[in-house]
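Heads up, one of the protein chains got dropped from this complex, but the rest are sitting where they should.
Coming up: subunit A.
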Amino acid sequence: MNRDQQTSETLLTATDVVKTFDQPADQSGGKDGRLTVLDLPKFTIAYGEQVALIGQSGGGKTTLLHLFAGLLVPDSGTINIAGIELSRLSEQGRDRFRAANIGYVFQTFNLLPAFTAIENVKLGMSFGQGSVDAGRAAELLDRVGLSERANYRPSQLSVGQQQRVAIARSLAGQPKLLLADEPTANVDPTSAETVLDLIRTSCRDEGISLLLVTHDMNVAQRFDRVDELDTINRALSAHSKQAV
């Protein structure tokens, strides 16, 4: 499948996805003591598409990413990625699916401190079906400009460098969908530019769909498609109405 074909087809379709959490006893307003964090009637991402999802802190952005990554299961609704219905998979199935199809970039990088930069990248391919490709790990590190720091530990890298290693790691498993959770929030503006460019360019080059959540409008406006979580998440609308 080439890139043109990919962009015309839907990679991710989320339909009527609702996610609730236990509500602390001293807070009220939820149904049956539970707080509805996400109520998403419809959300799609096409193959190769790059989407920025903007929203305020606590608006359910990370929950949405965890649902798409199969780390959480919706209370109701369906999430279909690459033809796979996530809610029908067992936890092990979702783990396998995630290892094979999802890349994840965290706001706080989350490099494992015990491992060097190159080992962190290799970790990105250690839990899938395929074997660890040392050549690809080195190539990815080279792509993010850190081949000379391959054997540095995270503590020996700057914040921006750590995020670049995290990007390389997220691409290591050749995912179909890259989920980026506020990837520029913890880096300085210059590094943020670099990080953003790296993510977008790498996804474009490898035909990976990108869903980047941010609260920063400057970051979001770089994308052709920008969705506002306040608009698409009915749970937030309901909270707003309750507040009024």
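One rule holds in what follows: a contact is a pair of C-beta atoms (placed from the backbone, for glycine too) under 8 Å apart; a residue touches a chain by one contact, two chains touch by 3 or more; residues count from 1.
Following the convention adopted for this analysis, contacts and distances are computed from a predicted model.
One chain of the complex is hidden; its UniProt record names it "Macrolide export ATP-binding/permease protein MacB", one of "Macrolide export ATP-binding/permease protein MacB", "Cytochrome c oxidase subunit 1", "Putative inactive metalloprotease YmfF" or "Acyl-CoA dehydrogenase".
Contact with the undisplayed chain is limited, among A:Thr20, A:Thr36, A:Thr62 or A:Thr214, to A:Thr62.
The omitted chain makes contact with just one of the residues A:Ala100, A:Ala150, A:Ala185 or A:Val226: A:Ala100.
Contact with the undisplayed chain is limited, among A:Leu53, A:Leu72, A:Leu141 or A:Ala192, to A:Leu72. Interface residues of subunit A facing the missing partner chain: 62-63, 66, 69, 71-72, 91-92, 95-96, 98-100, 102, 104, 106, 110, 112-115, 119, 122-124, 126-128, 132, 169, 173.
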